[in-house]
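Removed from the display is one protein chain of the complex; every other protein chain stays in position.
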Amino acid sequence: MKVAVFRKEHFNAAHRLHNPRWNDEQNLKVFGKCSNPHFHGHNYDLIVRVAGEPDPVTGYVMDMKVLSDLIKEHVTDKFDHKNLNLDTDEFKNLNPTAENISITIYNILRQHIDPKFDLKITLYETERNFVEYPVN
Amino acid sequence: MKVAVFRKEHFNAAHRLHNPRWNDEQNLKVFGKCSNPHFHGHNYDLIVRVAGEPDPVTGYVMDMKVLSDLIKEHVTDKFDHKNLNLDTDEFKNLNPTAENISITIYNILRQHIDPKFDLKITLYETERNFVEYPVN
Amino acid sequence: MKVAVFRKEHFNAAHRLHNPRWNDEQNLKVFGKCSNPHFHGHNYDLIVRVAGEPDPVTGYVMDMKVLSDLIKEHVTDKFDHKNLNLDTDEFKNLNPTAENISITIYNILRQHIDPKFDLKITLYETERNFVEYPVN
Amino acid sequence: MKVAVFRKEHFNAAHRLHNPRWNDEQNLKVFGKCSNPHFHGHNYDLIVRVAGEPDPVTGYVMDMKVLSDLIKEHVTDKFDHKNLNLDTDEFKNLNPTAENISITIYNILRQHIDPKFDLKITLYETERNFVEYPVN
Amino acid sequence: MKVAVFRKEHFNAAHRLHNPRWNDEQNLKVFGKCSNPHFHGHNYDLIVRVAGEPDPVTGYVMDMKVLSDLIKEHVTDKFDHKNLNLDTDEFKNLNPTAENISITIYNILRQHIDPKFDLKITLYETERNFVEYPVN
Partner (left out) sequence: MKVAVFRKEHFNAAHRLHNPRWNDEQNLKVFGKCSNPHFHGHNYDLIVRVAGEPDPVTGYVMDMKVLSDLIKEHVTDKFDHKNLNLDTDEFKNLNPTAENISITIYNILRQHIDPKFDLKITLYETERNFVEYPVN
């Protein structure tokens, strides 16, 4: 009798897409305007999904306040108002595509969410471009 | 060749979270401001998902007008502008967390939706807190 | 060269509409299901608009962090997860219609916003019902 | 390590629901006001989901610009500002229910998306009525 | 001490833009794909704003249920699931641009709203194209 609970948070960050082994021309060809060397940015909307059986005493799968605090402590305080490429360890050597950001956030949160729960990340880079990880 | 159809409805209700076997202090510790004895409230957005094979004659999985009417008759007319704890049979002895409300709505609608169809409930308590039931 | 800046906040509260000088029947006739004696509730979205000339040094009309903190301290901490009729001084003797809530919030914030700025309140009771105060 | 990427597009179209083997009365009985002989219309929001393993060199499952161009070329340029019943080959003999439109769009795009990727379509006919295809 | 109250409703309709005194080529040149002879359509979101002094007894500018019923009776029942050009008297000889639809709805509702109240119409043809009438 599993229920999934979702918490939506957000952060604003700068990034650029590029492969450090390529020159500017090659990066421009593959990543287009997303490879602008001076960066651009987004309001990222993040939805964290935790699925499991509700506790019969509280009726909660997980206290949403606790989940919100976990996301804040481990994800949004780390990425909000930052340059993902320059200001974070996670994306110093990893291209900050929405795909890679969602995998990174999953890997961070997975360590702080009880293993009995399933975890899934949805990340909106814009209202029209978004990703989900993991998928079956 | 299954298609899922979704219908979004809404209702506004008051509730409080509490465990009747605990005193106010214990309830406050577990449920925080959500246990306010005088209640608080929400605009609940409800999405009902019905999945099955479209009828070859109509092209419908299920007539959305029929689905909307079912939700209205059995769910929103029952909960809209009500105090879930005091005015409904369902939550007299069940803590009205989003998890329990979604399970309750599923159990109500399951009796009125053809068993050949899968049924799933998504319930938004706020734009940032929502739940889904059942999940695999 | 005036610019208006807007900050959106929210709070969740229970309320009922009723006139204490009327009996239940009269209240039901005028306020319908909104007069349910056991209350119902809403997710209120609040937009505060402050208009004035930007400071030439900062480029700000008003620091949105300061505005957000003012709203939190004087409005949302007071009303969030409360029963407006029972838990607040403001609505003990004032019917908590969206109109009266917006006037009340305006009167509270007006004392904390520099008089050189225009102030306006937009309050969403639901996505489909909302109010604005003051209007010319 | 699969990630799903989503791209949201839109088109505006007219349609009517009807079964050509039925007379107007029968169509009205089954499809209600949706069978209006002079058509009505919608702003369709279309979400295309492509799931697969990100390319280790780019960090992309699929370039969203490429996906957006594919949708534009094969779907939205074909249906936007059209009468689905009269102006398109796809719905000359197929009732343009949301279910059938989503299946049709899936079948069109499936030919242009690498078979190694999973494909799913979500189509919003209105904010309150939407469909998903395929579902497991 | 005026307050404005807003009610949001919606209707779905087909239309085409064209000037009957022009031939198809001229209409195509001016109205582009919006002049498709077989029509296209939209989900129209309609916001009606009524401004006035709240009644001291009820705390209402106007009962939103009454306003919603007025809009339904005089506007959305008339236009919903219709072809504006063919099925309505209002647009038989008036080009159904968003501008003209908003003026038409204003003129209809103005007859049913107490003259002591200001009235304003906002009409969304799409999420990205909308109009307001009247403006000062």
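Labels for the chains are A, B, C, D and E, by order of writing; each one numbers its residues from 1.
The working rule: contacts are C-beta pairs under 8 Å (C-beta built on N, C-alpha and C of every residue); 3 or more make two chains touch, one makes a residue touch a chain.
The model shown is predicted, which means the values in this text are computed figures rather than measured ones.
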For the chain that is not shown, enumerate the shown chains it touches in the whole assembly. A, C, E
Specify the residue from the set A:33, A:92 or A:110 that touches the hidden chain. A:33
Contacts from chain A to the absent chain lie at residues 10, 12-15, 33-34, 36, 38-43, 80-83, 86-87, 126-127
In the full complex, chain E touches the hidden chain through residues 17, 19, 30-32, 94-100, 102-103, 127-136
Residue positions on chain C contacting the omitted chain are 1-9, 49, 51, 54, 57-61, 64-65, 118
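Assume only the chains that are shown with their structure count from here on.
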Chain labels contacting chain B and also chain D: A
Check every other chain and keep only those touching both chain C and chain E; list them. none
If every chain is reduced to the average of its C-alpha atoms, which one ends up farthest from chain D? C
With chain centres taken as the means of their Cα atoms, state the distance from chain C to chain D in Å. 41
Where in chain B do residues touch at least two different other chains? 127
Following the definition at the start, I'd like every touching pair of chains, please. A-B, A-D, B-C, B-D, C-E, D-E
